[in-house]
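Here is the structure we will look at, set down as structure tokens.
Note that this complex is displayed minus one protein chain, with the remaining chains in position.
Right, chain A next:
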Amino acid sequence: MMGLPGLLPRFLRAPLGLDRGFAATVGVTMSSPTQATTYPEPSRSTGGADATVAAEIVGRSPRQLAWLRFKRDRTGIVCAVIVAFFILVAVFAPVITWLYGKNAYTLYGQDDNLLNSYGLPVKANGGIDADHWFGIEPGLGRDIFALLVYGIRTSLGISLCVTLLSVALGVCVGLVQGYLGGGTDYVVGRFSDLMMAFPSQLFFIAFTPVIIAMFVSPSDQEPTWIRFTALVLVQFALGWMSLGRLVRAQVLSLRTREYVEAAHLSGASPGRIIRRELLPNVWSTVLVQATLLLPLNVTAEAGLSFLGVGMQKPTPDWGLMFQDAAQYYRSDITYMFFPGIAMVVFVVAFNLLGDAVRDALDPRTVR
């Protein structure tokens, strides 16, 4: 009988009062959207009696309400934890490999004779053992765990830069289009249409070498940071339009709201209206879009590396690992396994997080 509360489904537990979490959820639902504390009728609320209760009256901002809603969303919380884990892994990659005692560039397979004459790991399951947790890379013989940790760092770094730049430009363009309207809106809008007409994958493949050639002559070996910058620029060039359109649409609808007119009436400058009245109301959309854009950029970056125009060996990169693993998948499937699972988990978690953020910020949207 002790185990029963855990086994009962929620709809049975709730009436019995066994599920405290659920009860708390209901409590929050009832109090948050309207008023947390009761307050007296406004027309007669000038008496002194209110002053004593008054100290408790603190409003909940839309942001606090969104946070409350988000906390109730268990999927969202789990995904947030997973995403945070990946980001921590990327940020602390040097620390992790230091603790782990390996690095991403040493050719352990060749040094310690862990590879056979075909370049495949000698030990079973891709060479997984106590020293090399995820096995070793066929061919070069690097440690896959260290490689993956650094690969995540590179890929996330590129995607994060792309996302941040796209969001920044998208928001600026959208604000300008939406706020100024008229001819500016038309010209900028047609330009962003033009950019949208480019087939993005083809553009990436064709232009990454071009951009790199602009900095380094094709005969030289280019430094890693130039390739990094080139990849960011190429993806950013075609990444900002969708957000720009969205922000424009939002601003267009917000601009005619009466509170914006009230700000005009008080003589507010356009800068102040954009900063104080429009931007705070656009942020939620931007945040949701950004969380959906990032996993998209991660997969795009991995795709580029897979196709051979992304990062180059020996720089560790998530996409490069797929490219590499694809050559060995018949004889060493474990190599594909770890970056693959990590990528799937990351993308799914990030997308679900995006949905959860949207639900929290805008509960009225019906999926």
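The working rule: a residue touches a chain if its C-beta (ideal position, glycine included) is under 8 Å from a C-beta of that chain, and two chains touch if they have at least 3 such contacts; residues count from 1.
Note that contacts and distances are computed from a predicted model.
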Can you pick, from "Simple sugar transport system permease protein", "Formate dehydrogenase subunit delta", "Alpha-D-ribose 1-methylphosphonate 5-phosphate C-P lyase" or "Dipeptide ABC transporter ATP-binding protein", the UniProt name of the chain not shown?
"Dipeptide ABC transporter ATP-binding protein"
Would you indicate which residue among A:94, A:199, A:223 or A:280 is in contact with the undisplayed chain?
A:280
Which candidate, A:129, A:193 or A:261, sits in contact with the chain we can't see?
A:261
List every residue of chain A that touches the chain not included in the displayed model.
33-35, 39-40, 42-46, 50-51, 54-55, 57-62, 257-259, 261-269, 272, 276-277, 280-281
